[in-house]
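Please read the structure below before turning to the comments.
The complex appears here without one of its protein chains, the remainder shown in place.
A, B and C are the chain letters, set down in written order, and residue numbers restart from 1 in every chain.
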Amino acid sequence: MNVVAGFKVVLDDTLIKVVNGQLDFNVPLKVSNYDKNAVEEAVELKEKYGGTAIGVTVGIDDRKSIKDMLAMGLDEVRVVKGNYFDALSTAEAIIEATKDVKTDLYIFAEQTTDGNTSSVPAMLASLLDLPLLSYVKSLRIDGRKVIAERSLGLNSETLEAELPAVISVTGEINKPRVPTVRQVLEASKKPIKYIEFSSQPKVKIVELNPYVVNRKRVIIEGNMKEAVDKLITYLKEDGVL
Amino acid sequence: MMVELLKRLGLNKYNVDPKPHIEVDENICIKCKEKFCIRVCPAGTYEALPDGRIVVHYERCLECGAALVACPYGSIKFRFPENGISYRYG
Amino acid sequence: MTRAVVFSEDLNGFKNAASLAYSIANEVYGVGYNDVKYTDKLYLIDRTEEDSIADFISSINANLYVFGNSKKDKIIAAQVAGKRKIGYIPDIISVEVSEGKKVIAERVAYSGLAISKLECELPCVVTVSKSFGEVKERNTQIERVNLKESKIKVIESKKATSSADLANAQIIVSVGRGLGSKDNVALAEELAKILGGAVGGSRPVVTELGWLPEDRQIGLSGIKVRPKLYIALGISGQPQHLVGIKDSKIIVAVNTDKNAPIVDNADYVIIGDAVEFLKTMIERLKAK
Partner (left out) sequence: MSFDADVIIVGGGLAGLSAAITAVKEGLSVIVIERGEYSGAKNVSGGRMYIHALQQLIPDALERAPLERPITKETFVFYCSDDKKLTLSFEEKGKKNSYSVLRAKFDQWLAKEAESLGVLISYSTLLTGARREGNGIVIETNRGELRAPLVIEADGVTAPLSRFLGLRRMEPKYYMLGVKEVLNIKPEGDEGEAVTIVGLTKGYKGGVFTYTNKDTISFGFTLKVDSLYNSDKPSHQLIEEIREKLGLKGEILEYSAHLIPYFGYENLPKLYDANIMVTGDAAGLLYEDGFVIRGMDMAIGSGMIAGKAAKKIKDLGDYTKTDIYYEMLKESFVLKDLENAWRSFKVLEADEKIYSSYPDFICSALSKLFSVDSNGRQRPLKVLLSSAKEKGVSVTEALKDIMEMVL
């Protein structure tokens, strides 16, 4: 079983702030939320069924993040470097970077914390004409089939598809392991391959501005009965009740 | 304009541990009049209840280490958290 | 601009998508499971799997593909963009077409911290979560289509049962230390039930006081939520909690302390006792 797990290095969104009306992007990097779940799932599958678990990352090349993922148990990481990638060119880059791997399963997180577009796994599945199982919260392999449970808002479904397939996972699927110090140290010896890829992005960022939610801060006074009635009126006006 | 403590703490990045890394000995605190911890701690981690007990808001902790010398009566058990704060300027 | 294609699995999404399509295109085709009459033409399809739908939609020649914003809509949208190898901008909140050649759209990025303005050469795929104007009923020409078989098989489908699906809840009643005691959580549960929402809580309530199970903790160390209505009861508003609720449309705070940080971060604030509020609110809503 050969598994490819995608992970992305992003700016730590919890630290991005608006300073003097500008976004302050001078923040540390991190592996995007849930990408560790994708890597964990890939490593668990490898441990269970043998084969390899390869990580792919496109965009920011951060050695520390890459080593963290290797420490979790990936066999190697491939880093695609280039100028700027949109979702489509990211999917193309991942295909390019793993073209020599006979991949049974591509695993991604349901979305990344920077773009939140949830689109790379779907695009990759389309480009390779493979089945896509998205928002997966549990998963098992049965011969050449993958059976997955997913939640789509109010619905929960059990899906089945033939391998090879593409999967996007939610944070529920597993609990990413915390590597031991020894695994961290061994990760330094694992291979990291660099691949240059000149992408032709279809979507370009023109501007990036802060998004500030200005709350109304209406203090409702009076006794509790009056206050509650006023509140209900306001909430109806806002269309949330 | 003075900036409220909680607003200042809110500027920092915390990855709060699920379990507290600070404990106090209720029996000591309830008898303690001075409550040095409240004056020393720069994060307002220790809050006194009217009955004299101390509530520990461990999620505010700046990991400065003052807790290790803030209580002369040895009430505070402090260890560093597994995650906790990450400074970006430092 | 000539033709747009519209799809959403739900009616609201379909109308939102159609409203945007008509604000730009002259001719709008719809794709749907039900015969809704908001487009010039409607392809009535017979399957619900994403890849089959995406296959079909990408076979329609258009300049703009507009989708609703459900999880499923977005998967199909991205698959269409992949199949046609064209640009994709989800969750757009504003859009304009420049020189009939490219779309310039805005969307929220970085977990709600930033608005990015993006440019995409036509043809292009977008998804929308809001209306871009009135949509009127039309004299829709309907064509039934048999879709290609899907690569995925749905073995089982069921409605989610957990009432505590906080991440997706539309209304959340959230409790903090200020609620006083565990017994009062029942009142919050009752209000949530009446409102069709879920109950969550701050970190101390979950981890220190044990009033609620672990999966109900809202905030940085718990779940980030984005309901349309968030009612914070006796929650002071620690930074780590505020981060987790920023995307809520409306925040109501009930607190005895008017200096609590939650007050600055709420739309409506009632200075008072949370338990009294719960009792009054329940009474008022039941009366209606």
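Keep this in mind: contacts are C-beta pairs under 8 Å (C-beta built on N, C-alpha and C of every residue); 3 or more make two chains touch, one makes a residue touch a chain.
The model shown is predicted, which means the values in this text are computed figures rather than measured ones.
S.K.: Counting the whole assembly, list the visible chains that the omitted chain makes contact with.
M.R.: Touched by the chain not displayed, across the whole complex: A, B.
S.K.: Residue-wise, where is chain B in contact with the chain that is not depicted?
M.R.: 2-3, 5, 8-9, 11-12, 15, 34, 36, 38-44, 62-66, 68-70, 72, 79-90
S.K.: State which residues belonging to chain A touch the missing partner chain.
M.R.: 17, 19-20, 24, 28, 30, 63-64, 68, 178-182, 184-185, 188
As a working rule, only the chains that are shown with their structure count from here on.
S.K.: Show me the overlap between the contact partners of chain A and those of chain B.
M.R.: C
S.K.: Relative to chain C, which chain has the most distant C-alpha mean position?
M.R.: Between chain C and the rest, the longest centre separation is with B.
S.K.: If you average the CA atoms of chain A and of chain B, how far apart do the two points sit, in angstrom?
M.R.: 35
S.K.: How many angstrom lie between the centres of chain A and chain C, each centre taken as the mean Cα position?
M.R.: About 19 Å, centre to centre.
S.K.: Note the residues in chain B that touch 2 or more other chains, in rising order.
M.R.: 11
S.K.: Which chain A residues reach two or more other chains?
M.R.: Within chain A, the residues that touch at least two other chains are 14.
S.K.: Using the touch definition up top, name the residues of chain C that touch chain A in the complex.
M.R.: 50-51, 54, 70-72, 74-75, 77-83, 85-91, 104, 108-121, 124, 150-160, 168, 171, 195, 220, 228-229, 243, 246, 249-252, 258, 263-273, 276-277, 280-281, 284-285
S.K.: Where on chain A is chain C touching in the complex?
M.R.: Listed in rising order, the residues of chain A that touch chain C are 11, 13-14, 16, 18, 23, 86-88, 91, 113-120, 122-127, 130-135, 147, 151-162, 201-211, 213, 215-221, 224-225, 227-229, 231-232, 234-235, 238, 240-241.
S.K.: Looking at the complex, which residues from chain B come into contact with chain C?
M.R.: Its residues touching chain C are 4, 6-7, 9-12, 14-20, 57, 59-60.
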